[in-house]
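The following block contains the structure, expressed as structure tokens.
The complex appears here without one of its protein chains, the remainder shown in place.
Letters A and B mark the chains in the order given here, with residues in each chain numbered from 1 onward.
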Amino acid sequence: MKDKFQVVGTNEPKVDGRTLVTGKPVFAGDVDLPGMLHVALVTSPMAHARITRIDTSAAEALDGVACVLTHRNTPTTRYTTAGQGAPEPSPYDSRMFDTKVRFVGDRVAAVAADTPTIAAQAAALVEVEYEDLGPVLSMDAALAPGAPVIHDEQDALDIWDAPHNIASVVSAITGDVSAGFDESAVVVETTTETQYAQHAPLEPHVVLAHLDGEGRIILISSTQVPFHVRRIVARLLDLPIHRIRVIKPRLGGGFGAKQEVIVEDVAALIALRTGRPVRFEFTRAQEFISSRTRHPMRVRVKLGALSDGTIHAIEMDVISNTGAYGSHGLTVMSNTGSKTLPLYNKAPHVRFDGRAVYTTMPVAGAYRGYGGTQGCYPLETAMDEMAARLGIDPVELRVRNHIRAGETSPIFEELGEGRKGTPQIVTSCALDACIRVGVERFEWCRKRAEPRGNGPIRHGVGMSVHMQGSGIPLVDMAGASIAMNDDGSFNLLVGATDLGTGSDTILAQIAAEVLGVPVDRIVVTSSDTDLTPFDTGAYASSTTYVSGTAVERAARDVAGQIISVAASMLAADPETLRLADGRVVGDDGRSVDLAKIGFRSYYGPDPAQIAATASFVPESSPPPFMAAFAEVAVDTETGLITVVDYVAAVDCGTAINPRLAEGQMEGAIANGIGYALTEEMQFTSLGRVKNPDLARYKIPGSMDLPPIRVYLVESYEPTGPMGAKSIAEIGINGPLPAIANAVYHAVGVRLTHPPFTPEKVWRELNRQGAAR
Amino acid sequence: MSLANVTGFVRPADLGEAFAAVQHGAIPVSGGTAVILHTPSIPSTLVDLTGLPLSGISASEGAFAIGATTTLSEMLEHPGLAAHADGVIAEMLAMVGSPLLRNRATIGGHLGRGRLSDVIPVLLALDATVSWYDGEERDEPLAAFYAAGIHRTPMIITGVAIPALHRPAAAAFRKFSRTHFDLAILNCACRVSLADDGTVHAARVVVGETPELGASVNDAEAMLRGRPFDPSAIAAAATIAATEIPARTDDRASAEYRRALAAVLVRRCLADIASRLP
Partner (left out) sequence: MNVRYTIDGVGTATEAGPGESLMDVLRRLGHTSVKNGCDRGDCGSCAVLVDGRAINACLVFAVQVNGAAIGTIEGLARGGELHPLQAAALDGSAIQCGFCTPGMLITALDLLSRNPEPDEAAVRTALSGSFCRCTGYVKPVEAILAAAAAMLERRS
């Protein structure tokens, strides 16, 4: 199928690549405006307290201070910071500045001043007194009878059970699980508990706000969701949406952290109040503490299998720690089941239950993998255990059970993003091929059979299989506009948000493919709410599939218009014409240059703009699939796990740009290895983050990673643009279960509490007596 | 990061002028990589040592003198120093911070800070001597320098000297950390020299980041002296180290784990040395 493509399937350099390698000032923090203010945030030193007094007079009196925001002079509208489609499936439990603080690092006040130094000095002069309401620093503490109520406010909306600190619940059931387990020959159960982890994009959150000549608010923001930012800020500030323009310039990584509206509201209000430009950027410490995190979860998975190895019943119970606010709490938890359970669709009996619990800890939110990461870990660990009990190779157990093209799972319908899902048939699935390629490249059979060693260093291999999705069906919408220029080039306008992934480039490739031109004839403008059509934003692995289809549709419309002009120029039947090599070419060999058509469309005869706008709302979310393989060396004397080799084979449909697709996988895998081995936010007994910097929160560096070998196994997704699916997230899911399973193979110990730090592994080895 | 509360910056003409400034509360700055992370509590002046003639490495008959403002990268890239003592200095330096840090951080600044160090255990194991100026030029073995807490008084560190290693002798270093670019959870530097009869003539067994600053495990060193350097001696030294180190729990590791690690690292270091000795 892909052989017929000219531009799609090639490794086009990124369209913004030259700008980036030459260091141009294209990030939100690179722009200085005359008279610009700088913001310092006053944050809560208490985990859970009521503000009894706040005095900003000393701060306001300082020379150079322009504005101080607190709960006393800001809107009291309840909202969610989650940058999701409207109405957001997250509770409205936040205020810009509340009278109550709910974690150490919660917003108390914001100070805007002429310089960052003055702003910091003024922030230190804001006097606040608190009434301690008692910290709630674990899910168990939050659920305990008599626990302090974290959201006791009367005006919050859509909290499931505020008095018991339960933000959201979700459940799904199909079949009869207890009968299913009774009928099973083997039943295994695994409970895992994952940690607080942070996205750590290299660029912390930053926004520049200013007013244009008409008094409209212009926000240049490091956001993944410019249209949601516009809508949410407009509602908070009680402004019409059209009074705000949001521009996303180049973005220094997001991974979900920038799917949250946590700086734009403050900057917009300060600009409005003072009439001056203002920059609000997080320090690295604030990025750790006051930004967002991955939801820590306790997940119990119970699997039942028939004696032939068919998975017959699955139960998954989730308790998710959403922190102080419920942002993404419901939907992340839903995905814990919906992005994992359909994988084993032979099971007629499946039950899923989840609760998202408030604690007075940093706020969890969207993070690459979005709950699927936390769900596939216990599921794939349980599958490994099941294989051991059945005496089947772990690969073979997956092969016997995984979903295939043409099949469905009742879970697709039962469990969506915080609500019922959408029934869907899997229209492409190359998981069999992924497993085959992975087994070969990794040399699974040889490595699995090799002796594990009898010295202090033991070797082992493990694997896992995965699915994710491509966008949110019937929720996501992407728009794209294409207009032809008088030299035969095109302007492509997309709401889609390139956060470094290369989406501007692959969308240009899709347009170029349809229009029969090289990529350099496509000028991409993205993510400007004044200029570009709507797009829900860069999340849920949606851009390639959803935005890509919108682009393909717009391009096909434009191609049709071009052909009809060419038909009249050539006096030919449009059916005999096609676009290729920058020309319209007829079956008879005659052709006309696109530049001629473009020129004619502007200057005649019969001038008329050749342009089209199209949009796309997906009816399904075609999953990408992946098989992941890890080889580890475990030092039984120190507990150190070294990942020696890592292979991931992924079914991405058509790879629009193979190297960019590989890059998505490689980065996600590196992040996943960090999550498995070293990354963890640590807290004091009062709930303060102990390690809010990159020296103590250990993300992998260049020396900490194994060879990461990614193989793209192409399939053709009939509903996707040029057969493509999205793979931004799936890669991050593999390391945790694959490494845990490899450790089990090496030393017979099941690791259930990441990160697998040496000390923790050493203790586990001693406890389980496996060290010798 | 830019520091508030820094009100002046002086470039002294000589050591005397630099020391006078330090005596008056100025903060000595060499590479500055550590100084710049901590805003002084009171308005302070910086005194720049990098203009003084304190930089460079000189080698003579197997011994080395290293000026205080020599960067860690310059040490790492010095062929003589890199080859000294089985390459243990270069091996260690390659694990200190990052190249970007090593290109700026200096040995004098590092020794002056006197904490969070992989460098100091290795220098202790090699019986290094530190020199400083506090009105007059002084020097002292590094171990005594830290044991007495001298580095906390006003002074300007001027250099460090590493004596020649008289063969047969060998050294080894091990660092255990969570990631490559990280502080150690524990580190260990050892040196063993043999007498003519093949028994241990002298031994250094230094364990650092316990999380205290590296220090000799005296009983292990004493036990090894005069004994054949065999697996039972190595095992005994490892056991002593696990017991004797001033292990403490902090955010990086528990005391219990540090003791277990000490036994492993000391054993592995000494085994490395055994394989390097004739």
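One rule holds for everything that comes next: a residue touches a chain if its C-beta (ideal position, glycine included) is under 8 Å from a C-beta of that chain, and two chains touch if they have at least 3 such contacts.
Every value quoted in this text rests on a predicted model; they were computed, and no experiment measured them.
Asks: In the full assembly, spell out which visible chains the left-out chain is touching.
Replies: A, B
Asks: Touch as defined at the start, partner being the missing chain; which of A:659, A:688 or A:763 qualifies?
Replies: Of the listed residues, the one touching the omitted chain is A:659.
Asks: So one chain is hidden, and I want to know which residue out of B:101, B:236 or B:274 touches that hidden chain in the complete assembly.
Replies: Candidates B:101, B:236 or B:274; residue touching the omitted chain: B:101.
Asks: If the missing chain were put back, which residues of chain B would it touch?
Replies: Residue positions of chain B that touch the missing chain: 1-9, 29, 31-33, 35-37, 45-46, 48, 50, 73, 77, 94, 97-101, 103-104, 180-181.
Asks: Footprint of the hidden chain on chain A, which residues?
Replies: 11, 13-14, 16-25, 27, 29-30, 199-204, 250-253, 255, 283-284, 499-502, 657, 659-660, 662-663, 666-671, 693-695, 699-703, 705, 708, 710
Operating definition for what follows: only the chains that are shown with their structure count from here on.
Asks: Would you kindly tell me how far, in whole Å, the mean C-alpha position of chain B lies from that of chain A?
Replies: The separation of the two C-alpha centroids amounts to 44 Å.
Asks: Could you please specify the touching residues of chain B with respect to chain A in the complex?
Replies: Within the complex, chain B contacts chain A at residues 2, 4, 98, 176, 178-183, 185, 251, 253-254, 257, 260-261, 264.
Asks: Mind listing the chain A positions that touch chain B in their complex?
Replies: Chain A residues touching chain B: 117, 120-121, 637-638, 640, 678, 682, 690-691, 695-696, 698, 700-701, 703-704, 757-759, 762-763.
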